[in-house]
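Have a look at the structure below before the remarks.
Every protein chain but one is kept in place in this view of the complex.
Just so it is clear, A, B, C, D and E label the chains in written order, and each chain counts residues from 1 on its own.
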Amino acid sequence: MLRLSTPGFKRFSQCDSFNVIYGGGEANVAISLANYGIPVEFITLLPENDIGNCALMTLRKHNVGTRHIIFGGERLGIYFLETGAISRASKVIYDRSNSAISRIEPGIIKWEEVFKDAGWFHWTGITPAIAQGTADVCLEAIQTANKLGLTVSCDLNYRKKLWKYGKKPSEIMKNLVEGCDIILGNEEDAEMVFNIKPEGIDVTKGNVTAQAYKSVCQQLMDRFPRAKKVIITLRGSISASHNTWSGVLYDGETLFEAPQYDITHIVDRVGGGDSFMGGLIYGLMTYTGDDQRALNFAVAASCLKHTIEGDYNLVTVGEVEKLMAGDASGRVSR
Amino acid sequence: MLRLSTPGFKRFSQCDSFNVIYGGGEANVAISLANYGIPVEFITLLPENDIGNCALMTLRKHNVGTRHIIFGGERLGIYFLETGAISRASKVIYDRSNSAISRIEPGIIKWEEVFKDAGWFHWTGITPAIAQGTADVCLEAIQTANKLGLTVSCDLNYRKKLWKYGKKPSEIMKNLVEGCDIILGNEEDAEMVFNIKPEGIDVTKGNVTAQAYKSVCQQLMDRFPRAKKVIITLRGSISASHNTWSGVLYDGETLFEAPQYDITHIVDRVGGGDSFMGGLIYGLMTYTGDDQRALNFAVAASCLKHTIEGDYNLVTVGEVEKLMAGDASGRVSR
Amino acid sequence: MLRLSTPGFKRFSQCDSFNVIYGGGEANVAISLANYGIPVEFITLLPENDIGNCALMTLRKHNVGTRHIIFGGERLGIYFLETGAISRASKVIYDRSNSAISRIEPGIIKWEEVFKDAGWFHWTGITPAIAQGTADVCLEAIQTANKLGLTVSCDLNYRKKLWKYGKKPSEIMKNLVEGCDIILGNEEDAEMVFNIKPEGIDVTKGNVTAQAYKSVCQQLMDRFPRAKKVIITLRGSISASHNTWSGVLYDGETLFEAPQYDITHIVDRVGGGDSFMGGLIYGLMTYTGDDQRALNFAVAASCLKHTIEGDYNLVTVGEVEKLMAGDASGRVSR
Amino acid sequence: MLRLSTPGFKRFSQCDSFNVIYGGGEANVAISLANYGIPVEFITLLPENDIGNCALMTLRKHNVGTRHIIFGGERLGIYFLETGAISRASKVIYDRSNSAISRIEPGIIKWEEVFKDAGWFHWTGITPAIAQGTADVCLEAIQTANKLGLTVSCDLNYRKKLWKYGKKPSEIMKNLVEGCDIILGNEEDAEMVFNIKPEGIDVTKGNVTAQAYKSVCQQLMDRFPRAKKVIITLRGSISASHNTWSGVLYDGETLFEAPQYDITHIVDRVGGGDSFMGGLIYGLMTYTGDDQRALNFAVAASCLKHTIEGDYNLVTVGEVEKLMAGDASGRVSR
Amino acid sequence: MLRLSTPGFKRFSQCDSFNVIYGGGEANVAISLANYGIPVEFITLLPENDIGNCALMTLRKHNVGTRHIIFGGERLGIYFLETGAISRASKVIYDRSNSAISRIEPGIIKWEEVFKDAGWFHWTGITPAIAQGTADVCLEAIQTANKLGLTVSCDLNYRKKLWKYGKKPSEIMKNLVEGCDIILGNEEDAEMVFNIKPEGIDVTKGNVTAQAYKSVCQQLMDRFPRAKKVIITLRGSISASHNTWSGVLYDGETLFEAPQYDITHIVDRVGGGDSFMGGLIYGLMTYTGDDQRALNFAVAASCLKHTIEGDYNLVTVGEVEKLMAGDASGRVSR
Partner (left out) sequence: MLRLSTPGFKRFSQCDSFNVIYGGGEANVAISLANYGIPVEFITLLPENDIGNCALMTLRKHNVGTRHIIFGGERLGIYFLETGAISRASKVIYDRSNSAISRIEPGIIKWEEVFKDAGWFHWTGITPAIAQGTADVCLEAIQTANKLGLTVSCDLNYRKKLWKYGKKPSEIMKNLVEGCDIILGNEEDAEMVFNIKPEGIDVTKGNVTAQAYKSVCQQLMDRFPRAKKVIITLRGSISASHNTWSGVLYDGETLFEAPQYDITHIVDRVGGGDSFMGGLIYGLMTYTGDDQRALNFAVAASCLKHTIEGDYNLVTVGEVEKLMAGDASGRVSR
């Protein structure tokens, strides 16, 4: 996807140039993983023109495998971004109609071949929201991944403006999430997609917030029994320039809670969720059996994302671990 | 007016380019109003060169009517701006001597014609500060507006460095303000121009600050009996990067107080008062009879101005009302 | 020294341009002093190419004397800077090996001539860290300065990554610091260079922090009896975007403590210590006998430095004194 | 239309920003005319988002009337431009599928109302190439214009890549051009659209090139008897940086030939034809009865366009007439 | 003087930033000389604000002496520059009214002191064009220089738009030029200022152009008998992007002619004459007795100026001599 953003804090009408970045939900996760040293392949359909090729070069630059990418369709989806400040929200204008990926259909990607030697498949709720074809291909991929024994993760990533091809998110997403081992969402996704809200909270007992998250996670697990872990990212929007950031992970028994970070001078919050997912997959792969640590890595990684311009995260394992270890002092490293 | 500002937080001596914006007190108010959908005409004298023409194009771009603008004089007034940060103040260097507008004289503008179909006339204390001619033309306009039944508003806008042509501000301003229905000022203007200070405050009773503002407003109304509303903008300067912002409106009986906003990461505070005035005029015109709402609109609009680069505000009614409704979270709108 | 920094908050891999500034520890101090109106000469060895010449021009532009600068060697030392934000630290990559100054040797600079009419000599711990030659020349200068009766000041400025030519910092620095009248360091320098830590602190009594600093200062004075004043800069790193900043000065009897500034939206913290030293030398020269005022000037000056892009400070005596007087409101000066 | 172009001579893959300009065939003609002081209204359908609004603001800035513009549809058409040099051609990537204008249908624009007080209607071959709806609306406009007695002009403007909705250009264009009084094309348009080639040229007699153009013009006139003038722009592409430029006008009797300009250091050649058309309409309106002068104005105006960055021309009548008068010396005007 | 120029080839209305350069006729000559290693002092009146100070810093950066500069007045003169291309001329808008220098009066500069140890005084026709005061001070300087035996040179530099204070150029300039040893002008200056045109040319004999220049030079010498050398710069304006450039020097007997350079891709032609003068003074000082070489140096130096952005020349003696020696190949020097 091509992101065209206004420089600094300019409004659209003040610009005679746009900053250019090639990213997108799943691509952002892929770049995070490649940065952490995890071999990763990105699967998509790109238009066969210079703009599509620029997207490809961005992936290659960041060491994301591109050998399964297919060329076709007419255009790369675009979104315009105006970065907000304080009480003025950032603004996104989607211009994705008729994008190359919306033309994909089952059978085009040879999933069995793609998944050879792979251990993990990740998708997000953005893809099935685009078109019936992308939803079908997503299902095709998940079913193949399940068959071949890959771990399947998803980020629910509900985007109201996208679901336009006549199907209800709940309907489509149900079949897809059923094949998932790991489910990630933010505070609203579960309600928006599956109408799941906190239940049975006893305000007389302990941490009400924790009970609420646990209730949501438990309901998701009940509905999707394959899921072994449900993760919720927690953003507190104090202003466009200042957020809090944390997350919880539930494994069916324990609700792990990460420390909360105070993000006081946001550089770019777009891609926060994707960088969380990238950190989480890395954490679950690397700190096997230590879900708390995996969660903490995800939260710290995505906390750092807010200091990085662009959609995808550009930090190293060392930088994330330094923050996990409690050093948020920002002392010059020299 | 031509604003030449240093990029980012650079000092003058660090720059090999200046950012260029065409604005100015009354023009900023006009652009605000045009953004809110109010038909507006801007009256001035511009030099007949490319720089004057660029000023004209800025007005047209923002849908401000320009058909009464007259060309003449030699140069467009300039000011240089260095944007401060934290404990370093922003710095303004005026270079307005001999500007086109300073050459204006009574009779040049056909006010009767200009005011045909108009309902409101707004001027600021900057204009009569420039030259005897601008003061005279201002008086001419106010008197015509009074005669034709327009609402007349003013922003006292005291600028010490401007009053150089040998007259005292109090002397000149008295005649002008006498024709006004709406008077706006910041905390210092009333004292600087008319030597009006808070009086008769009873510290043993209630809100001392409110009493002080009420006293100032009441004195202004006593001295200028035509005035139906007096408004004071309230800025708390914690640092160059962090201000608080609010305002009060007094209608002769009630002192309406707006909520106070915490502006934590200022992008550009120049033009804050003008954007307040633009919001206020819109509010008074639109929310007839609801002065509290008009005041709140003005404060919220100008709060948002602090997130916008340049002298004039670039926000929509929808954005202001969202903030008035309490949503300062800055969540990405997508 | 040539600083190549990434624009905005970009990471190295995101840049297709670097910002260029010519600075360096002692040069930064010199520019501060020249800004305050103190006649100052800078002594160094610059490569005879355009890059060396650009460094020279920067000094001249800021009114630093350059008539004793010698040309030779091969290259100007470089450092790459990536500016951090919030929890992501700024990052410095040194590329100084084989720099022109590293080729200097005793006898090259005619110190007696250089010091004619001079009253003060300042050096920093960066210079002797580079090579045996720079350490030797430093000693040569200090001894000559001592002989001629100049005040000698130093900034310990410990940089672990520099000491590579086989000598221990303690060993080299001991001889050099022995010739100093004024010693400045940050919280770690004394320990890193001379293994001096706070001692004999009685936690039951008063201000423990003050006792700690006093203990360190006293030990330095004991070990270097020539020293008349020891100064410690105090940085609290809340995040890369938010620091606190202060300092203490000890004259052997009294520990003067400066007010602490809250630096909430850091523009550039590199060169903070150098700007402190520049302010301190100015203060000690100007407010003779009023060490508190000298210290306060140094702290206020370097507080302002954090609002300035680049390595060296660009503020006037008036601006520093305004802040010393308590005005940190950042109100637009117009 | 939104043009996103690479800065300088960068290729797409080298850019992290694109320059932004809002233009398009007919809009460019409209801006030219507004610059020359001709009152002009632009009719289109713009998406109701910030990008559509920016296009509107560009028109307003340049004094083009926008009161008949309608909002609707989803997106503004985009094209990406990479500016070539010497032997490397400029490259255009269209991304116009599903643009707002492609959704227009007969009945949406109230042409009778639009044309009230108008004297001239101009359209280009780009519009009917987009969709059946745009072709239908174009026909609707032309027929109304004919009925109301407006002069109708067209620029054939053949763009092979656009005609995708299943109709042949010849078929659609025939009906449209039949209503035109003035027909403009470049060397290839007549052949590409109507298969008209030079005929009956007698190489033994005089100016063969002139005969060829005359033959093409005559055939166009024979086929479209309403046409009173046919104009052909003549570009000689020596390289991407160096072109020659001229044009001929045929009125059914005489072939007027303009001087040929040598454009040696092209800044931006996009919009050359549109600026020709703008100049031509101005010329025909202003120099009534002097077709040679009208043609010369058109050629000189569009020659100057090649010195202007962006799609539309930004020159004054004075500047064009200075060049027509033979002054191409480029002496500084001061 | 502050030059504000549009970036690249943008027109004024396309810019949201201006490039900033501090220069001006005599300052440009001074910088040229300083670059060639000639000790030089610049005398002027600068406003005491940051803009004036930036002008000062530019001089210091380029090693021009500033110790005789006086502060006063209100503003620094400004000119706006739009760089042309091909057939579109560069455009200059002056905004110099009321500049600091226009306030100067006899007695302010202590010329006897300024000229101590000086050997050469240079002035241009721009200075006396500004105001009676500048003309008076100019005369004062020339008379003192004559008395003290300095060589006096002038560049006639006729600027029609400047002479506004009621005196004729011929009247004022006569008295000033009478004190000059070296007179420089371009092809028009002699006619515009003194109404001197070529006379007595015998078209049947040899080089008519040379005869014409000789005639003009001879008449100047006749009228100003102190003059020992008259020099004329010769610019052929093929287009705004392509000029030819040369010059002649007449010593009362011989007319020396320099080679003509073809300047095919002009970067910036402003300051061409000043860089010629700088080169000429250097040449006359250095190649004593070899006027041909001095002239060639001047022409080559100013030829190179056309490759340099900004008002003043930035080339070394080595670079000029390489071009004088015939190497215009532009081979990479590595």
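In the analysis below, a contact is a pair of C-beta atoms (placed from the backbone, for glycine too) under 8 Å apart; a residue touches a chain by one contact, two chains touch by 3 or more.
Owing to the predicted nature of the structure, the values given are computational and were not obtained by experimental measurement.
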Omitted-chain contact residue, chosen from E:232, E:263, E:281 or E:298: E:263
Absent-chain contact - pick from D:270, D:284 or D:323: D:270
Hidden partner chain, touching residue among D:13, D:260 or D:329: D:13
Contacts of chain A with the absent chain, listed as residue ranges: 57-58, 60-63
In chain D, positions touching the absent partner: 8-11, 13-14, 84-92, 94, 159, 161, 237-242, 265, 269-270
Residues belonging to chain E that touch the chain removed from view: 61, 261, 263-267, 303-304, 306-310, 314-315, 319, 323, 328-334
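The working rule: only the chains that are shown with their structure count from here on.
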If a chain touches chain C and chain D alike, it appears here: A, B, E
Centre-to-centre distance between chain C and chain B (centres being mean Cα positions), rounded to whole Å: 45
Chain A residues counted as touching two or more neighbouring chains: 11, 13-14, 16, 91, 265
